[in-house]
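For reference, the structure discussed in these notes is given below.
Yeah, one chain of the complex is gone here, protein chain that is, but the others are all in their spots.
Chains: A, B and C, in written order; residue numbering restarts at 1 for each.
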Amino acid sequence: MNLEVQLPRGLRLQNPIIAASGTFGFGPEYASFVDIGALGAVSVKGVSPEPWPGNPPPRVWETPLGLLNSIGLQNHGVEVFCHQDLPFLRDTGTKVIVNIIGHTVEEYQRVAERLNAEKGVDALEVNISCPNIKEGGMSFGQEPDQAFAVVQAVRRVTDLPMMVKLSPNVTYPTVIAQAVEAAGADMISAINTVMGLAIDVKRRRPALGGITGGLSGPAVKPVALRIVYEVAQAVDIPIIGMGGINSALDVVEFLMAGAQAVMVGTVTFQYPNRMQEIIEALPAVLRSLQLNSLSETVGLALPGRVPLPPASEDAYE
Amino acid sequence: MNLEVQLPRGLRLQNPIIAASGTFGFGPEYASFVDIGALGAVSVKGVSPEPWPGNPPPRVWETPLGLLNSIGLQNHGVEVFCHQDLPFLRDTGTKVIVNIIGHTVEEYQRVAERLNAEKGVDALEVNISCPNIKEGGMSFGQEPDQAFAVVQAVRRVTDLPMMVKLSPNVTYPTVIAQAVEAAGADMISAINTVMGLAIDVKRRRPALGGITGGLSGPAVKPVALRIVYEVAQAVDIPIIGMGGINSALDVVEFLMAGAQAVMVGTVTFQYPNRMQEIIEALPAVLRSLQLNSLSETVGLALPGRVPLPPASEDAYE
Amino acid sequence: MVNKEVGGLAEMVRGRVVKRHEPAPGHVELWIHSPVLAKAIPGQFVHVATGGMLRRPISFSRLDHSAGTAAILFQIVGDGTRWLASVQEGVELDLMGPLGRGFAMPDPRHPWCLVGGGVGIPPLLAAATAWTPFLNEPPTVVLGARESALLLLEEEFRALGAAVEVTTDDGSQGQRGTVVGPLAHWLAKHPTGQVYACGPTPMLGAVARASQGQSNVWLALEQRMGCGVGACLACVVLANGQNGPVYRRVCTDGPVFAAEELIFE
Partner (left out) sequence: MVNKEVGGLAEMVRGRVVKRHEPAPGHVELWIHSPVLAKAIPGQFVHVATGGMLRRPISFSRLDHSAGTAAILFQIVGDGTRWLASVQEGVELDLMGPLGRGFAMPDPRHPWCLVGGGVGIPPLLAAATAWTPFLNEPPTVVLGARESALLLLEEEFRALGAAVEVTTDDGSQGQRGTVVGPLAHWLAKHPTGQVYACGPTPMLGAVARASQGQSNVWLALEQRMGCGVGACLACVVLANGQNGPVYRRVCTDGPVFAAEELIFE
């Protein structure tokens, strides 16, 4: 089965499985465990114009089938990224998506502009979950006008395929989605982590050094599917879905909910190999559901697209 | 250990464990499985002025350590509730919290007023997650001004202790919390379910008859704790915490995050007895953490309240 | 007509598996020692903890008062039944039951017919076993299955003296087709006949249509459940209410309903 995915501005993936930002480092870290060239793409950890220090530890904490993290977007900045990591990634043969972050609109622009100078960047992913330091620390992704401003500013300085990553921590995700579409986003990726907290009862304080953290992993899958499903009906640009994907069946859920491709994050920590296993399993899983291509699967569960239930429903079970 | 909890307007619970609305029916259903008189209180399924039909089935779907439901607030209306269910509950000796719902501000008022006529109602829980039919179906709990309006209207017609139940599906839960405090709420209960969706890949459509549903169970515990922790710092009224509680240790997490009492929901379906087990286990669990009362536990993890780490941290482990 | 049959009082029960059998590929029957469950009425169910967030409802296939055992026969369709299928003799299960309203015993003056499809067959065996001694004649039994290998409990029904007709989707045994053919035939010959059916919802819809106008047609329904005791309102089916359609609970208003109570889409 042909697993290729054709996305805007000529971005073509050999398959729909992308390593999610922040869970696959800047490229080389997983090289001895994963055949990176076999992945649809890699989205690198968020990259800012200057190095960011990140949050105090502990930075991860397990919750029921979920993971809380408060890495605080530690990274060594776009310069080091371009010299140290990008050449490696370019040579793997996979598509490289650079997740960009900033504390102000200008910082986002600066990273995007710097990447124009580099070969081997296939797309940008604008992570709008960063605290907007000018607006008192609320994230850019939580207010439509701020999301619009960031995306429009980045659009002005880049011709690369650009996806914008939605925060689930908003009342109306579709409103943010429409704002970033209007600002020139080519694609939407969703979702980033869900805000959460755990208490370390022995130490009588929040478990994470950064107090609150972002929840990921299987626990958030229903939240992610809900947002993908709603956003798919609200915008006309492709969606890259993610949140709790563990298996090829999970991927099918996201495709049916309207995603064209998916990202896989937290499960990689436990099973570095899982992305490859999913790529290998996907054709058989689709066929077992009487589906013969990716494209006919995308959006199958959206309103107005529901086909008759498969005949087997009438059989005895 | 004395587990009593003293709440506003003279509402006193014998212990902090309350059956969560919608998971314990209208009272009699669990009578052969649970010693209802041993519970801190029971919050009944949402009650509206007239009967509501609810959503088409399937109405529940399991997700990774979570449960999606779309019951659609089916209930037989406040009249039937008062005649059929309330007398039973009154006789159990537990405190009775009536969860009230409406499609308009007037409907909320109508239920609250009707309950004024009844003995045996110890408190109201205003569920503001209902679709506001006048405002196009968005829930009352998602906009501060609408939340304010409902709560103020109910406050005008009742002198009962009144808690308001927050939706987690908002950008700024603290803003809603402050609005309902300003409108006269005596307490806040948090959280209601998190919006989610699952796909039934075999039937190629959303799994639930109501399409989207509310996520509950252990998966949402970090989300609930985050909101309790933030709201506890934003308002001066007591908080009843809930979301994914399965054990006495979970209860301690909520207490340390700032809740005075908790509600237990989804786990009851699997283990009807779990609330009683928690009540029995709580004193020993608190003592094992060198805590000698409920009151010293409440809010222990809030900023500025962190005591020195217990001495045992320095010991070899 | 409304099902007014009420079952034994439900309890939390720990029951040890005393026998395990695989009657067909992917199907397992477990005999559980539990005097409380053994007193169930055919058509009632037990809510089994299998490790997921929710318990799993399963009907009784056999109820033996004197031995104090109840059996459940189920198909492996997902995680819960997979776990349950892995349970070996000697293991203690965490159970709630008996739950729901079972079948009301037939009127001995009229003939009776049991119609079962797939894993809808087991509760009918419990019914046939309980009632045959008290009735004038053994039942007519119509059994349906996808294929011959998946046909359940045929021998047990024959041992009770029942007249058994078999249908399979692929014609590998008995008549090719569904249970509705033989049922319609039987109904035509027995206008006062009493029908007890259990199986997939589309089959029950077909049974309801085939028996329209008849008043003694009882259907045992399935629906995804939460609590199993009437508290959560998850397990509803569309039924005729006094003022139009209403949702009724399979766990406590059913699982057995009169066909005329229900609305099939």
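As a working rule, a residue touches a chain if its C-beta (ideal position, glycine included) is under 8 Å from a C-beta of that chain, and two chains touch if they have at least 3 such contacts.
Bear in mind the structure is a predicted one, so any value in this text is a computation, not a measurement.
Undergrad: One chain is left out of this view; which of A:V5, A:I18, A:V47 or A:L67 touches it in the full complex?
TA: A:L67
Undergrad: Check each of A:G25, A:P87, A:G120 or A:G184 against the chain that is not shown and name the one that touches it.
TA: A:G25
Undergrad: Using the document's definition of touch, tell me which of A:P16, A:P58, A:G102 or A:G258 contacts the absent chain.
TA: Residue touching the absent chain, from the options given: A:P58.
Undergrad: Counting contacts across the full complex, list the positions on chain A that touch the omitted chain.
TA: Within chain A, the residues touching the omitted chain are 22-25, 29-30, 32-33, 45, 53-54, 56-62, 65-67, 69, 71, 74-75, 217, 266, 268-273.
Throughout what follows, only the chains that are shown with their structure count from here on.
Undergrad: Which chain has its C-alpha centre farthest away from the C-alpha centre of chain B?
TA: C
Undergrad: Let me have the rounded angstrom distance from the C-alpha centre of chain B over to the C-alpha centre of chain C, please.
TA: For chain B versus chain C, the centre distance works out to 37 Å.
Undergrad: Centroid from C-alpha atoms only, then distance chain A to chain B, rounded to Å. What do you get?
TA: Taking the mean C-alpha position of each chain, the two centres sit 33 Å apart.
Undergrad: What's the distance between the Cα centroids of chain A and chain C, rounded to whole Å?
TA: 47
Undergrad: Counting only residues that touch at least two other chains, what does the list for chain A look like?
TA: Residues 313 of chain A touch two or more partner chains.
Undergrad: Would you mind listing the residues of chain C that make contact with two or more other chains?
TA: Not one residue in chain C touches at least two other chains.
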